[in-house]
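Have a look at the structure below before the remarks.
Omission of a single protein chain aside, the complex is shown with its protein chains in their original locations.
Letters A, B, C and D mark the chains in the order given here, with residues in each chain numbered from 1 onward.
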Amino acid sequence: MIDSLYMPYLMRIEKITCEAPGVKTFMLKFVNEEDQNNFAFKAGQFGEYSVFGEGESTFCIASSPTRKGYIECTFRQSGKVTNALAGCEEGSVIGFRGPYGNIFPLDEWKGKNILFIAGGIALPPMRCVIWNALDTRENFKDITIVYGAKSVNDLVYKNELKEWEIRDDVRLVTTVDPGGETPDWKGEVGFVPSIVEKIAPSAENTVAVVCGPPVMIKFTFPVLAKLGFRDENVFTTLENRMKCGFGKCGHCNVGKVYVCKDGPVFTQAQLKELPDEY
Amino acid sequence: MNIERRLVRKDSLEKLFDILRQNKKTVFAPVMKNGKASFKPVGSFSSIAEDYIQTTQSSKEVIFPRVEKFLDYEKNGKEVSIKGFDYQSVTETVLWGVRPCDTIGFGTLNSIFNWDFKDEIFNARLSKTIILSFSCNKSDDYCFCTSVGGNPGSTAGSDILFTKLGADGDYLAEVVTEKGQAIVALASELFEKTESVEKEKFLANVPVKFNQEEIRKKLEKFFKSSQWVEQSLKCLGCGACAFVCPTCACFDIQDDAHGKIGSRMRCWDSCGYSQFTVHTSGHNPRSVQSQRWRQRIMHKFSYMPERLSVYGCTGCGRCSRACPADMNILEHLISIQEVKI
Amino acid sequence: MDDLRKRAKELIDTSAVKVVIGYEQGTGNKTRALFVENSEVADKLIFDSRCVQNLAAYVTKQEVKSKGKMAITATLPVMRAIIQLASEFQVNDDNLIVIGITPESKIIDFKNLEEVETYVHQFQIEIDARNREILDKLDKMTPSERWKFWIDELSPCFKCYACRAACPMCYCSRCTVDFNRPQWIPVSSNELGNLEWHFMRAMHLTGRCVDCDACANACPLAIPINLLTKKMIEDAKSDFGGYQPSLKGENLLSTFKPDDKENFIQ
Amino acid sequence: MAEFEPKIVAFVCNWCTYAGADLTGTSRIKYASNVRIVRFPCTGRIDYMLLLKAFDEGADGIIVSGCHPNDCHYTSGNFHARRRWMAFRSLCDFIGIDTRRIKFSWVSAAEGAKWADIVNTTVASVRELGPYDEYKKVAKKPVKEESHG
Partner (left out) sequence: MAKIGVFICHCGENISATVDCAKVAEVVGKYDGVAISLDYKYMCSDPGQNLIKKAIVEKGLTGVVVASCSPRMHEPTFRKACAEAGLNPYMCEMANLREHCSWVHEKGEATTQKAIDLVRTIVEKVKHNQSLDAIKVPVTKTALVIGGGIAGIQASLDIANSGHKVILIEKDPSIGGHMSQLSETFPTLDCSQCILTPRMVEVAQHPNITLYTYAELESIDGFIGNFKVKIRKKAKSIDEKICTGCGLCTTKCPNKKNPSEFNEGLGNRTAIYVPFPQAVPNKPVIDKALCTYYTKGKCKICEKFCPAHAIRFDQEDEIIEVPVGAIVLATGFAVKKTDFFPEYGYGRHPDIITGLQFERLASASGPTLGEIRRPSDGKIPETIVFVACAGSRDEAKGIPYCSKICCMYTAKHAMLYQHKVHGGKSYVFYMDIRAGGKMYDEFVRRAIEEDGVNYIRGRVSRVYEKNGKLIVKGADTLLGAMPVEIEADMVVLATAGVANEGAEELAQKLHVSYDPYHFFAEAHPKLKPVETNTAGIFLAGACQAPRDIPESVAMASGAAAKVAGLFSQDELTREPLIAVVNRQAPPVFSSCVGCFLCMSACPYHAIEKEEIKNRQGEVLKTVAKVNPGLCQGCGTCVAFCRTKSIDIQGYTHEEVYSEVMALLND
């Protein structure tokens, strides 16, 4: 008998990494090999992660589709399910449904520069596409990553940040909010939008990917516009509340759009068409 | 297939009911309680309500139950085993006494549950349900099916539509589908051949109140209208309208835990609830009632036609009857139609 | 009715309030809330015996409240609700004027909530005869019979929360049922979920319910949920000497007497 | 058939009844092992919803116990609790929950013997009443399949 849409894959937590206070990354492997073989996803997609008995929670797949055999997710402890997830151990089995949603059009970005701008816990949805781009580095021109967090302690993926910093085929600019720096902090100090303005990347043949808290996005868009970025070339992801993940439950409906189906990746041009209900 | 027309004597309905029961079919039919008609599994013909314009709730619950279990799980240390939806548990069900504005709603639900991903649980229930509907011979001021493309004698969505021919008359049975024919086959002696009957004159008169196409077009430019705030001021933010609606299908997914074992299920939800869209961070994209009221109307009359090519309203008027604050959808739609932009 | 309209116009025209909440003719034979923000609209105001919706439910509604100072046409149950709300710091003389209405449709002008309280305190909260009879009938049943009665009555409940929405006392921005750590009340509208929801609601209304029947009137399924709160009112009478909404804010369940009844405690 | 062993959950305050039950232990007074104690700082903290939760999860009987009036460690938590219990009990009774299955008591830190007695009489009376099937039928708690062990 066919399983319903709502049946999750059973996933085993292979590895848990603490990224920042309250932020963890799980590396998940399929319990059934067959599931693993049938599974494919693309950068930008998300899933429903569940702790049995606690419920489901929506977040992106944070690993790159170029890395096979596992998926990763990064989440911040904030609600009932994420708290339960945080209470899981390595080796525990959790549920995962997905992949759902649209993708970052990496194919269309071939031959272009990519500017990644992320704030706080919003790096995970971008990490997937960053690694995807880095793993297929030859397809793209300059890659720039601007990442900021409230404080040094709140920066996630610290190991990867180090790695990106060392690589010479990617430019990484990290920043922390004023007051969030430590004595040995070598990165920038300041809010993300002003840092973007300061480093002034060229809009020429460039796509920008912006993920972060609403206030950061709100102030970054005008900066990008000033730098000459066109709305169609500015991408972001929406974080609406979702339940099913595939356009039935009605929760993520914004205007005629189902964020779970038509998103979560949107260009700024698309967002401008949407009612302000996200 | 062509609609086949038969005559069923008024005394034969009970026989038909008994035959359905003998064939081990669960029959849901309207039953009166506390002055309200509602669909319930019925064991005897006599308990079926007769004199009602409309049940308080739509019959969608038979196919889209308010609580639907998706899976059972059992934990054992770090391991988990899960058991999916039990399709065997879906048995042949007869929906008896549905109004045409309900049956048409099943089509809408079908679109929602299958427009992209296919919801097999919904489909299993729908495919196992035989819909025996009854035309409306009376209506009230809340009815407006004719404004949204339906009519009191519409066969859309029915397997067999019965129309009572006069106050004490027999029934015209219009056999619409193969499922309907299978029922006829069970009790062929009850379905007599008939001359052409003009059923229209036995139907309730429901005047057309607005043009839904016009409304749809209007709504495209209506998002920022102040009407939403004005209309919704008296809305109390409950979910009565959504839960009685034959086409509302929003749901929530919840777990029910008992130590190592438990289950996951969906429960009805409503876009009218303030918590419906709230993020874990506390941010609420639709934080005030006017936004939620707008969502309800826009979804039914603008978004759904655009995305699913169906309207989300069958004109049954249930939401208006159920509303504790007298938010009358017909009144509001008319006023939207009348507003000049 | 003219008095009412006149008073409403006066309040609006003198900018004493921004909005007057009253009743208007609704659809069918229903009446419904009317929000008078300019004096022409005041002519739509009506009052008759059909006006039973408890308008006090609107004074805590953000969308209404944000308009500014409100006036409310208030029958006795509405006045009671207002006093209870005032005792819970939800309304005060600065944001609300009460236009009292007697059952004979006479207007009572109140200068402040204290006067409303004085008026309200002239009357005890009394269970009406029809419900009294049902309560008596239920009282005579065995607990098992009552259990069956309630499970059956509550089973159609699909948790639309119209009862909650219509209740002037259910103004919490986050209801217990929306609290999920832990999930005290099962989300699903099955027998248990319904039982616990209505049980909890009745407990939360104990000592606060003003017996306006708004919940039962709002229920689209006509479930007699007001019997639960009525019973609690009755028992509060026999166990604690009853209660009245009071500006002093001493709630039945948040206060106590050292010599409260305890014959059930071993 | 083995005799029915009811499941009893006891909600007690830390300062009187919990200590009283400790004294039962130190005095080596034996009582029925059907009871499981959950400790609270004060009876005032005991949320009545927890009592329903206990029934939801299959308890057959419940004991709620705290300090005698005027003995509350927090001066008045038990007075508040007492009012709440009154209301809770009325509502339970009205809704048809079997109040014979809910025992309220005051057990002080010195009443070790009383605690044993409360437990024993509760167990005996609930045993007589039998499993709380009426409630369990409504709670529909899923049953674990044997095959899973």
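Throughout what follows, a residue touches a chain if its C-beta (ideal position, glycine included) is under 8 Å from a C-beta of that chain, and two chains touch if they have at least 3 such contacts.
These numbers come from a predicted model, not from an experiment.
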Where the missing chain makes contact, among the chains that are shown: A, B, C, D
Listed residues C:39, C:176 or C:244, member touching the removed chain: C:176
Absent-chain interface as seen on chain B, which is shown: 75, 77-78, 257-261, 281-284, 287
Touching residues (missing chain, whole complex) on chain D: 5, 7, 9, 14, 18-19, 21-26, 28-33, 36-42, 44-48, 50, 53-54, 57-59, 70, 73-77, 80-81, 84, 116
Residues of chain C (touch criterion as defined above) contacting the omitted chain: 88-90, 171-176, 179, 181-182, 184, 204, 249-251, 253-255
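One rule holds in what follows: only the chains that are shown with their structure count from here on.
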Whole-Å separation of chain centres (CA-atom averages), chain C against chain D: 34
Interface hub residues of chain B, defined as touching at least two other chains: 252, 254, 256, 262
Touching two or more other chains - residues of chain A: 55, 79
Touching residues on chain B, where the partner in the complex is chain D: 72, 74, 76, 81, 258, 260-263
Residue ranges of chain D in contact with chain C within the complex: 48-49, 52-53, 56, 69-70, 76, 79-80, 82-91, 93-99, 103-106, 118, 134, 138-140
In the complex with chain B, residue positions of chain C that touch it: 26-28, 30-35, 53, 57-58, 61-64, 156, 158-162, 164-166, 173-174, 178, 183, 186-190, 214, 217-224
